[in-house]
Structures are given as structure tokens and as C-alpha cells.
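Below are the C-alpha cells for one structure; questions will follow.
Shown here: the complex without one of its protein chains, the others still in place.
Labels A, B and C are assigned to the chains in the order they are written; within every chain, residues are numbered from 1.
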Amino acid sequence: MKIRASATLSYRFPDATQIIGLIQCARSPDQAILSEALQVAPEAQLITDDDGFTRRIRACLSGEVTISYEAEVDNGRRSLLPAAGRQHLWSDLPADVLPYLLPSRFCPSDQFQRFALREFGNAGDGVARVMTIMDWIHRHVDYQAGVSTAESNAAHTFTVRAGVCRDFAHLAITLCRALSIPARAVGAYAVDLQPPDFHAVVEVFLENQWWLVDPTRLAPVEGLVRIAHGRDAADIAFLTTDKPCELISQTIEAVRL
Amino acid sequence: MKIRASATLSYRFPDATQIIGLIQCARSPDQAILSEALQVAPEAQLITDDDGFTRRIRACLSGEVTISYEAEVDNGRRSLLPAAGRQHLWSDLPADVLPYLLPSRFCPSDQFQRFALREFGNAGDGVARVMTIMDWIHRHVDYQAGVSTAESNAAHTFTVRAGVCRDFAHLAITLCRALSIPARAVGAYAVDLQPPDFHAVVEVFLENQWWLVDPTRLAPVEGLVRIAHGRDAADIAFLTTDKPCELISQTIEAVRL
Amino acid sequence: MKIRASATLSYRFPDATQIIGLIQCARSPDQAILSEALQVAPEAQLITDDDGFTRRIRACLSGEVTISYEAEVDNGRRSLLPAAGRQHLWSDLPADVLPYLLPSRFCPSDQFQRFALREFGNAGDGVARVMTIMDWIHRHVDYQAGVSTAESNAAHTFTVRAGVCRDFAHLAITLCRALSIPARAVGAYAVDLQPPDFHAVVEVFLENQWWLVDPTRLAPVEGLVRIAHGRDAADIAFLTTDKPCELISQTIEAVRL
Partner (left out) sequence: MKIRASATLSYRFPDATQIIGLIQCARSPDQAILSEALQVAPEAQLITDDDGFTRRIRACLSGEVTISYEAEVDNGRRSLLPAAGRQHLWSDLPADVLPYLLPSRFCPSDQFQRFALREFGNAGDGVARVMTIMDWIHRHVDYQAGVSTAESNAAHTFTVRAGVCRDFAHLAITLCRALSIPARAVGAYAVDLQPPDFHAVVEVFLENQWWLVDPTRLAPVEGLVRIAHGRDAADIAFLTTDKPCELISQTIEAVRL
């Protein structure tokens, strides 16, 4: 699918606010960036880190600033989670995948071992387990704003049984890790997401590869454009600042071309 | 059943430690205290509050002190939870029962409304719901020491799916309150409890009366001797002190006569 | 001071929502209710519990409902916290005051013993300690909306150093209890509070009496009209319901006559 993704973020920053921004499309084998443009107004120095995958913007900003980004992306080479596929033993995983087995701030997977084993232990392994987990979440958790906060973790979502995309992602990641399936959070632009916003989804590592899954079922995986991935939402915030700052307006869009 | 209940608590108290002790059998229509003796060695002044139900000991202690209590109790007039019985509307509850509808420290019932309604909403009401909750806990939570701490609440137990008697009690209370069934924690001596210890169980209010239930199924309700009740474990601690103090030894017993 | 206090609460209730409301002025020796009126539109049956202090409304409501209350109160007999006054030993406290020494949901005073002793242990006792605690809170905690939620407890406020009136009250209560000073939460109408709203303040028990204190310093104690008291905010919510319901509008006022 060819997609035009864009974000326009206007904030009022206290003097000399240090920022890290994650809004540029990732370089990834499953998506080709056809064109892109990044602008900041009024003009300011932007540093862009590029680790071959994620592009991270750094800047020091003051006052009212608008950051705009637009890209055209072709994600046609993306493979979708196959119907079957086994999970790896720990000893067979690439070393750089291992951190995604561990509990993290919003994904306390160590607390979920009993539940996960009891509920999903007989669901086969690999793809079958992942699909059973996603189905369980779909049946048991309501998508609803206002129930969770930026400090809510997967245990909170598991208890209150409601949340937004990041909460769904955290619970899915947590349950996968509790069953020894590496899982991580992915920030993305998402075609057909209503209302339009940055989206948080999940990647699981099976059959020697990462696969995208959307536990909320709100946006098709074919319409996702990757921005960044990490252990959980703390790693993929589209804006991190060293001081509280004030949102003026924010427009995110992703449309198929 | 006639029961002899006893507790011998030896502690090393820092100088002038203020204590509140809840170890005496409660005065309750469902248990008659046939005889009892309370001793402290070395001798110290004990104040005993008696609100017609709970007897609370207050003292100011220093150094190594042993508090001993022994009672013979006949709890033969206790009624067991009947096979059926409806729960009350809020408007039909006695006013002094209302606090046991509210969330409390270890029982955040407000967070469990969605889960409780979805899982137990069709289980009838009153006794049927309570029995379904107890059965759910029995099937999903493992009795195991070392998983929880004195700071664990019902949401923790719900996530980790393991705990000890106070955790079982907190989860049962929480789920009942989430369904508008008043529920409270009861501290008790318990015949046949292995290993012997103070026990924490639950009371639910149905059919205009409080009924004892043991979510752990470790001790028969017929063998319980009430000590105190409250919103959760914070209210029924057998010993509360204003300073950390050191346990030397502790023996609790309850035997049928 | 003579005060006119009023509240108009409009909500949209799901069918047959059970409610408990705490909006009527308390009967209390330090405030005389000169006149009052309670109305519900459309008409519905209201049960009012009166324990000689708190008046609690119970009802079962459906659809759009407005509850209105207005009262004229003279609180001229209120005594203000004196300049000096000692705290009680546990053994000298009335038995009904003891629960306010214990930790509760939003006031985990057991976790604060080290901090409280180190920071306030040399501040004398009684009134001196309370004033030092209030001063410490004033210097270290910012009054700011949006930092806390209805699930935040005093440990959260202690860490983030910001909150609203209920957070200030919880932290003050917690620190007092950690130093063996009984403390409880009070819901009140408050003259001069900006913006007008229900207010949460604190009562401490010293010199055989409860004394009102406002840790936020936003409203004069002379302008408070008591509604209810309890261990913490969970006990004094102006509206508790058995289902989520939707706020339409809410107006609270307290003016001196």
C-alpha cells in the first residue's frame, strides 16, 4: 500500500526546552520511504540520529514552535503474520531480541506467568498462542479513553479491563513475554484509524522474524507505517521533553494514495 | 462446636512502644465465650476497649514482653450461608453496612466493576454470585506464601494469581463489593488450619445478615472463632505498633473440645 | 460566620443506578443549620440516613436527574486550632478515634514512619508538629490540577510534589498518622474557594477534640461548612454510584451572608 503520512505538532516550549522527537518513518525492509520532508517553524537546529532504522530528532526549542513532517511510503513488501509458525527456544533467539523477553516498566510480564500459562498454555505455541492472546484481549478489554493514564501499566489494564491503544499494546506484549515470546511496542502512522492519531501496536518475534499485530483491531496492519519500536510506550513517545510544555495543536494523518 | 483458642505472642519492643492488639474473641451472637484469660509478662497495664463486639487491647510496652490469651468458645449458634438468598438494594441496607460497599486500601473494588460484571453478572445474585466468586477464586488463585507482601492489594493478587489467606480474602471482598454485595474482612482463630496461625476470612451481607465464608477453603467455617472485622487487613491486624518491633516467637492454636 | 452553601448536580444515569450522595451539611456542634432544602428533579424517592452527624442520601435514579441542595449555616461556634496543645498517647484516645491512626487506601502512613520521624520528630508534638507538617507541605507541594488522578495516593503526591485539595489532604493525614496523631478527611463547602467546588480538608485530634486544618491554604477554616468525614477521600465522595454515569453540569457555591 502507498501511504501519505503526516504530522503537524505545535507546542509552546519553556525557554531552552530539550526535546527528542520520534515522528519520522523508520527505515525498515518492509517499508520504502518514497519522499519525505521535515520542517520546524520558526527555524531551529535539528539533529537527526539515524541508526539505520529509527530516526530520532533532537533539538533545543523555546516559545511557540511547529514541527511538520510529511512522507510518502510504500509498505507493499510487508509480510503478514502467517497462519502457523513456532516460537523459538531462548537459546535459538538472536541476542538482540533477548531484551524483549524481559519485563519492562509498563509490561510487568514476570507477574503474569501463572495467568498466562493457565489461560494460554494449551493454545499451542508461536502463532497459535499469539492469536489466542489477541483474541482474549479483544473479548475481555474495552477500548475506552479516560480509564487509563500515562502511568497505567499492563496490570492496571488487566484489572480494569479497559484502555486505549497503548494499554492494549502493553497487555499484549506482557502476555507474550510471560509465555517466552519476544514482543515489543511499535509507534506508527495508521491508515483508517479513527480519530486519526499516532497508533501504538505490537511486534512479536516468531520464525526468526518480527511480525506486526494490532491488538485493538482498529487499523489494518497493511496500513501501518512504522516510526519506532521499543520495550514499551516509554521508548516510543513521539515527544520527550526535559520540562513540561503546552500543546497548542496536533494533527496526524495517514491516507492511502 | 466448642473450641479452645489460644495465642502466645513474644516480642522485643523498643522503649515505650504503643500497641493495639486484636487477639481476644469477639462478643458475637454466633459465639459464646465460656471462659477466657489474658496475661502479659512482665506485668504491664492493659486497657481493653469493648464496643460490645470487638475487644481491643491497648498498652505501652518496652523490652521483651509475652502476651498470652486463652479462651473456650461455643460457636454452635452460627448459621451457615444458606443455599439461596438475594442481595439487597443499596437503599435496603442498614446504614452501618454501607461502608462495606466502598473500595478500601487492599480492596480497590472500583477498579473491578467491568471484570466482575462480565464474569459474574449472569450468576444470579446474592448467594449464587458469592458462591460463583468463591469458586472462581478457588480455580484461578494458588495458595502460596512468598508471592505477596503486606502491601499487596487485591489487584496484585488478581494479576499474579497466588497469595495467602489475606490475599484470598481481599480478592473475594473486592469482587463482592464490585457487584454491590457488602463484604468485610474477619480475623479469626481457625480449627484445622495448617500450619496453625491467625486466619483471615470474609463476611458477606445478604438476607439482612452477615455470613462467614472462607475463600481459601482451608478451614471449616464451623471451626472459626471471630476476633475482629473491618474493611480489610489494615483494620484487623492482631498487632499494630507505633515503632518497628522484633518478633521472638508466636504460637496460635485452635482445637475442638 | 453565616454562610449560604449550595450544590446543583446534574447527571445522566444509566437505568436504575444506585447512588449514595454526601452533599448535605453535617450536624455538628460547631455549625448550626439555620435552614436547608434538598430537591431532586424529576421527583424520585430519596432516603436520608442521619447518624446524628452525617446525612447520607440514597436513591435509585435513571436518566437525566438534577439534585439540588441549599442551606444556610452558622458556624460561629467553631474553635480554631490553638497555638499550643499536646497529642495523646494511644492509650488516652477515645476508642472511636483509633481508626484514624491506621493507614488507609490513600493514606499509607505505615510507609512514611521513617520520613516523618526524621523530618518532624523534633518539631515538638501536637500542634507544633501539625503546624510543621502543614508548613512543609506548603513549601514542597505545588497546587496543580492534572498531575494526579482519583487513584493517586499520598505516596504519589509525595513523589510528584503536586496535586489538588484531596492530594494535599491525603499527604497531611498520612504524615500526621505516621506520627501517631489521629487525622481524617473532611468534605466541605468552602467560602472563598476559587474556582468554587467541593473542598477536601483535614481534621486532627489533639487536646481531646477534632480541629479543622486546610493544608492547601486556599480557603479560611472559618469559612468551611462540614459535609462528612472519613478515613480518606474514598469515604467522603459527594457521589458514589454502582455504574459509571455522565456528568452534565455541576455548580457548587458557598458565600458569606
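The rule is simple: a residue touches a chain if its C-beta (ideal position, glycine included) is under 8 Å from a C-beta of that chain, and two chains touch if they have at least 3 such contacts.
On a predicted model such as this, the values are computed, not experimentally measured, just so you know.
Here the missing chain is touched by one residue of C:3, C:93, C:162 or C:188, and it is C:162. Remark: the omitted chain is touched by one listed residue; of B:149, B:194 or B:249 this is B:149.
Within the complete assembly, A:105 is the residue of A:78, A:105 or A:140 that touches the hidden chain. Interface residues of chain A facing the missing partner chain: 18-20, 45, 47, 49, 51, 56, 58-60, 89-91, 95, 98-99, 101-105, 108, 111, 113, 151, 180, 234-235, 240, 242-244. Although one chain is not drawn, its touching partners on chain C can still be listed: residues 108, 111-112, 114-115, 118, 140, 142, 155-156, 158-162.
The working rule: only the chains that are shown with their structure count from here on.
Farthest from chain A in terms of Cα centroid separation is B.
Chain geometry summary: the mean Cα position of chain A and that of chain C are 42 Å apart.
Centroids built from CA atoms put chain C at 29 Å from chain B.
Here the CA centre of chain A is 45 Å from the CA centre of chain B.
Annotation for chain A: no residues touch 2 or more other chains.
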